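Take a look at the structure set out below.
For this depiction, one protein chain was excluded, whereas all remaining protein chains were kept in their positions.
Let's look at chain A:
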Amino acid sequence: MAVLLKINHDGPVTSLGFVTGSSLLLAGVGSYLRVFDYKKSELLSSFSIFSRNKIHGISIHDNVVVLYGGRNLSVLALDQLTSGDSQRDLTSFQKSCDDLIIDIQFSSNYQTDNLIYILTAHNIVIGVSIFLSDSIDLKIQFTKSCSEKSLLYSGSIKVTQDSAIVCAGTVLSGILLWDLNSGKILHNLVGHEGSIFGVKFNQKGDKLVSCSDDRSIKLWDFTTGENLATGWGHTARIWYLSFFNNDTQVLSASEDLTMKIWNINIEPGSDSNSNKFSLNYTQNVESHIGKHIWSCDIQQDQLLSVTGGNDGKICLHDISTKFAKNSKSKQFSYSLNQLSLNYEIFNKNDVIKNFVNFNDKGLLLTTSLGNLFLIKDNFQKFELIKKESNLNNQFSIINHQFQNNHIVILTSTTADQLILKFDNDLNIIEKKLLNILTDVNDYPYFKITNTFKFSNDNNDDNDNEKEKEKEILNILFESPNPNNPLIVRTLNLKDLSYSNDPENMWFLPKPQTEKRFIITCIEYSIQKKWLFIGSRFTNLVIYDLSKNPHQMQAWKKISKGDSISNLNIVKCFNDTLLLRIFIKDGIYFLAKITENLNYNNEINEINKIINGFNNLNIDNEKSLFQIEILLENKIAKGGFLEGAFERKSDLKFDTLISKDHENIKSNDLILYGFKSNYFYLYNETKNYEIWNNMCGGSHRSWKLFIDSDDTQIKGKFMYTKSNSIIISSFGYEDKLKFKEPVLLEGTHGREIRDLSISKKSYKFSNSNSKEILYKHLVSVSEDNSLKLGRFFSNGSIKNIWFERIHVSGLQKVKFINEEFICSSAAREEFFIWRVQDLEIVDKPLIYCYDKLKPFSSNPDLRVMDFDTILIFDNKNLVGFIFATVYSDSSIRVFYYDLKLKQFNLIISDFYKTCCVMNSKFIINDKLNKIYLCISSTDGHLVIYDVENTSKEEGELEVKKLSKMVMRKELHQNSIKSMVVENKSCEYGSGNEYYIITGGDDNGLILSRFSIDVKTGEENIEIETLIRDGASSTITSISLSGKRKDDLKIRLIVTSVDQIVRLYEIDQEKNEMVLIDKEYTTVADTGCSSICEFEDKEYCVIGGTGMSVWKINNDE
């Protein structure tokens, strides 16, 4: 029985195929086939198809499914793939032909001749007949070719009534079109530069489209061979091309991550032969990450397309003409000209300043010249609300409250207010004029620049409180004078008057900041009576209004960026509150805010300001409120981040072997904001753009209204554009073609460089209150990202956060305990992250706790590896010792103080001039020794004694490394991977260590490092040397969890040859032997990690994709 058992795989989606006339979708993910019901967004089952090759193509005819990839093909019955009881391993059905397969099509008379045509990379077509009986029998009927046997990069077979035309996309000589029956070359289409990556006929058979390395798309006339049009738009290679919508449009998908829809425009000439054609793309859809959309298919009847990326994601798209992400058809507008001309007050300098939306029943607009317009009766009627004669001021500031009635409060800069009350038909039923300063004597020169209202709209924590609050509305008045406080007054909504009760009037001093304090957003917790204010230059202030006099806490410059664009309470508990903070420049936080019960009001001045979030832990103790950042991230695209909301979404997890799929309710985070000239909604959890609108950019008055239900995100985006107001709605399609656009979430978009799994298991209850165990899995990639996900005990991996704080390609990532992770990257980046899995939040959260400052002004070194020692003081974790190694041969050792958030450099030295690859501490408590073991590109293993250089009290001097105690040449070239394991006391002195190294030279070496107790002398012996440990570079070694009395130590070794090997070290014999090896479809195999769930061991392998293995006991 195999010891290594593959249980799951995630990776590039290399082929996709809709099954016509059903809601089935077949997807080739590596060598596995996954079958979906796309309407329900459900994975039905998964099958293992080929033992080595990936599935590159899918052809379906009724009940016959042909899958191919590399030299392999497999013919299967569709029933076999849809019945729930089928066996999952179908590799026994695979056949191989002697050349790479480019395309497979069914003959036009398949019902009678049972023939398929196989086009191979040498421009040869093999005709194969299929006999479906108990078993599937394939027989070669013929082999045909034309006179040119050029090597093909791409190609397709167009089946015609009595023959077929082969469209061959060659590496060097353009496109060859030849007739299958006669072997005659019909056309050699030249005009593209470079290799041809795609060529396809339209349905009618009179035109073709093609693409090549030159990144253009060409339209050809089949009869004449004439190039009719060339379209430009992709910025990288195009991997998919097809006509759709009755041959009127073309769809393309590319390495540049976009799917584009092209219109074939025809400008009629004098006769059909002189028609002028052009190709323009009208749609640009981006829903993958990293690089490459590898696969695509079109469901022609439904006008649906599906894309599969290198990121392992599968995404559905509605491509009907009706659908248009920036469609103007679902958009209507009112211009000021149109409104004001009727009243003969049109002034071309007047523009719309602000507006109120009455729940889709109408709008109220204010203009720069002080006009007020009401649009009502289903937007059919509009009227001018005359200015009051005794008011010369412009009511440019507007607030709106919707309860049983609509109340609109308009404020002028001179503190005059006009309060309007409307009935449900938007007739004005009450009108009131007042000045808010008449009864506030202290501030006669209070100019009002802005007002904010707060009440109980958003918070539903306390019902009694809510009833009471409904009657009132708090309004905050802001003045530009830094000495003026913020005035908060309470408006009684019943009689539209302000309360004079001092209990209901607050004068809140502004924090003293260097730059003017300008409010950008507010948020209020009705339960706590905490008022949160965000401002320009990213200041955050909390006022506690439950106490009188109120108390306040301010944080200055909490993040880099221009301003806080939004604050948003997520949850409120007994003593804590979760707040989302959005920085306009694209950063968002989730913070836990608690009241400091030990806060001493008398010692601390009220106006205490804390600088940033950097030193939170230190300053928190002294402050009124304590903030703990739980999450920080940067948005995927540039532009402005304005806010977010959550949306319910099922969390599905499934594997290759298990037949039952688990479902758990979960939420997706939806971000919105502006990018260049458009507004967007982006699903941050699943990483795709939901909607965008070309509104012209962020400098305008705008409002977003979301009214999503369980099935879809719906809403309206309203905005002003010069003197018009535009209302654009989204998500209101009559009939949904699918439930959820993302069928498979995938992993990283580029090669995974390293991964690490938490030791601790967490519990999760599904709807049937069945407990499911999971661990935290963190992976880092060449695409500069770090992903945190859940690794479930059934082998399924679900990503949660896609962290974009790193700006360079990552090298290593490790859990250093249950709470902290470290990651290292190029550009001298070394980050400490904190991961928390709190009961109050539905998912684990990750925050970049600290960053090591680069040493050079222009950081260009890669931090290749690091190791850590945890430092405890009376069992409390107080800090870490890190040993970082660099690409310029530098070695640095730091002490990191967790509380002070401070890196203290202890040792700074270098090995030679070559790149150091690995870093590992060897700690011997008995002998009180600490060694640092490094390996490098020169193939040497080097051990330093760092015991003498460890941290001492009061020591400041940065030391050099003491002399190396050991330097041994092990490998011929770079040592890529290295692990150290203490040899058990049962089998030795207890002062012995196994060092296992894997190199670029294919070698795997077991060395034994020992320290003599009497003499203190160190020694190293090579115990096992396996020259051909793999047929290519050994990229990672992972140790399995060792039990104390186990004789054998197990390790997983990965190599670029895509073989996963399990080795065992016999501690008595000091010998390492191979136990099992299995092929993995994860290419660029580069990292691995082993973890344990209830005594069973699992291994996750990373590269281009991820695979999950169970390590069985061979007994």
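One rule holds in what follows: a contact is a pair of C-beta atoms (placed from the backbone, for glycine too) under 8 Å apart; a residue touches a chain by one contact, two chains touch by 3 or more; residues count from 1.
FYI, contacts and distances are computed from a predicted model.
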Among "Uracil phosphoribosyltransferase homolog", "Uridine kinase", "Translation initiation factor eIF2B subunit gamma" or "Putative tRNA (cytidine(32)/guanosine(34)-2'-O)-methyltransferase", the UniProt name of the subunit that does not appear here: "Putative tRNA (cytidine(32)/guanosine(34)-2'-O)-methyltransferase"
Touch criterion as defined above, residue of A:687, A:918 or A:1002 at the omitted chain: A:1002
From A:53, A:649 or A:884, residue that would touch the chain that is not displayed: A:53
Option touching the unshown chain, where A:232, A:343 or A:573 are the choices: A:232
Contacting the left-out chain in the complete assembly, out of A:128, A:229, A:522 or A:542: A:128
Touching residue (missing chain; options A:62, A:193, A:377 or A:423): A:193
Residue ranges of chain A at the interface with the undisplayed chain: 12, 14, 51-54, 56, 69-70, 72-73, 91-92, 94-100, 121-122, 124, 128, 138-140, 147-149, 151, 153, 171-172, 192-195, 212-216, 232-235, 237, 255, 280-284, 291-292, 294, 310, 860-862, 886-889, 913-915, 937-939, 972-974, 976, 1000-1003, 1027-1028, 1030-1033, 1056-1059, 1079, 1083-1084, 1104
